[in-house]
Each structure stands twice: as C-alpha cells, then as structure tokens.
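Read through the structure below, which is laid out as structure tokens, and then see the notes.
Note that one protein chain is taken out, while the other chains of the complex remain in position.
After this line comes subunit A, so read on.
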Amino acid sequence: MIRFEKVTKNYPGPGKPALDQVTVDIDKGEFVYLVGQSGSGKSTALRIVLRELRPTSGRVYVAGKEINRMAGWKVPRLRRQVGTVFQDFRLLPNKTVTENVAFALQVIGKSRREINRVVPETLEVVGLKDKGSRMPDELSGGEQQRVAIARAFVNRPMIIIADEPTGNLDPATSVGIMNLLEDINKRGTTVVMATHDHGLVDQFRKRVVELDQGKVVRDEAAGSYGFQH
C-alpha cells in the first residue's frame, strides 16, 4: 500500500538529511506507528506520502503508483485516497461539524445526495451523531479531533495518515481517539500514525517503525515505544 525505497530528503541549506535512505513497506490494512524524537523525520515522511514534498532521491509507491513521477494534475486524485489528520485539527471555525465534514466532499465534486447520506453515517462512526450542528469552538479537543477524523474518513480513503493526532489531548481522550483509529483500521483502512506518546504505543500494540535522525533504526511487529523518548 505504501512503499519507500531508499528515500532520502534533504531540505535546502546545510545540515543532515531529514530522511536518510529510508526503506519501509506497509501492507494494505496495517496499522503502523511512526515513532522517534522530535526532528527525527516523521512529518517529513508523511508529507512525502501526500506528495506535499518530493524526496531528493529514492522511490515512493502509494496504492501501486510511483508518486514522485506522477503528473501534477493527478495529485488531487492521490490525495482523495489518503485521509489526513493533524495535531491541530485544522477545522474551519465558521462552519458547523456537519459542514466541516461535508466540505471535504463538496470540493471534490460529490453530489448533494451522496453528501447528505455519507456525512451523518460518518459522524456516527466517530461518535458525534448528535453534534452535527455544533460549531468547532463548542467542542472539546477530543471531539474536534473526531470531526477531523470524520473529515479524513468521509471519502472512505484507502489510507489514513495521522501526524501526532493525540499531541494536544490528555491521556484519557487520547485513548478514545486511538479506539476510533483502531475501529477505522478494522474497517480495512491502512493507518499510519506518527506519535511520540509512549503510553499509547505500549498500550495499543501495533507495528512500530522508529526513526532516528532520518534513519530507520527499528521496525518491529507489535512493538513497544522503546527506551529513548
């Protein structure tokens, strides 16, 4: 589903590469943690999957396509297959919960009928069935992140990429978000989650890929967070 072959990324300017000869292969339906200290290259790797960034060298395959050589006009199609969730939720503050989720479908040209069917369904999946008409600032952090997950999932992508989705949440709320991501994963969606939340990684055992200064230093099925922090 996602495959990195000897991927190196140098940002402009001096300094070590953000990713250094990274080779990882993630299958359909897997749940993978990407762990490592701040600055180890997790976000860089995720942005490469979205083709927000291009690697300096190496190949990246997503859903069977080599995305670095993909023509620019095909990139939107790639992104429709990859849902994204961020630490800071990124909701539109002047739209209701329902409108925020519907927005993702509107702007890719889905019909109103389909939107009216799928959005409530998805809000139910994330446990916000009754809060569709709330504004984002009327929700708790955990609920806002559920809206963001609903928006990422509403188009039923093959992959969900989450960059520190629990970074702004307290531990109890984080567990709820993890349960939700696990649920989505069980429905067949591949989930890649960058995190440095030890507790979660140790509690919800999944495959762990650890980065250190841009290099893969560990790739372990059902691993723990490890000793470094």
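Things worth noting here:
We take it that contacts are C-beta pairs under 8 Å (C-beta built on N, C-alpha and C of every residue); 3 or more make two chains touch, one makes a residue touch a chain; residues count from 1.
Following the convention adopted for this analysis, contacts and distances are computed from a predicted model.
Name of the non-displayed chain as stated in its UniProt record, restricted to "Cell division protein FtsX", "Mycofactocin biosynthesis chaperone MftB", "ABC-2 type transport system permease protein" or "Hydrogenase expression/formation protein HypE": "Cell division protein FtsX".
Among the residues A:K6, A:K28, A:R90 or A:R218, only A:R90 touches the chain that is left out of the figure. When you scan A:S111, A:S133 or A:N179 for touch with the missing chain, the hit is A:S111.
Touch with the chain that is not drawn comes from one residue among A:R3, A:R59, A:R80 or A:R207, which is A:R80. One chain of the complex is left out; on subunit A, the residues touching it are 50-51, 72-73, 75-81, 84, 90, 92, 103-104, 106-112, 151, 155.
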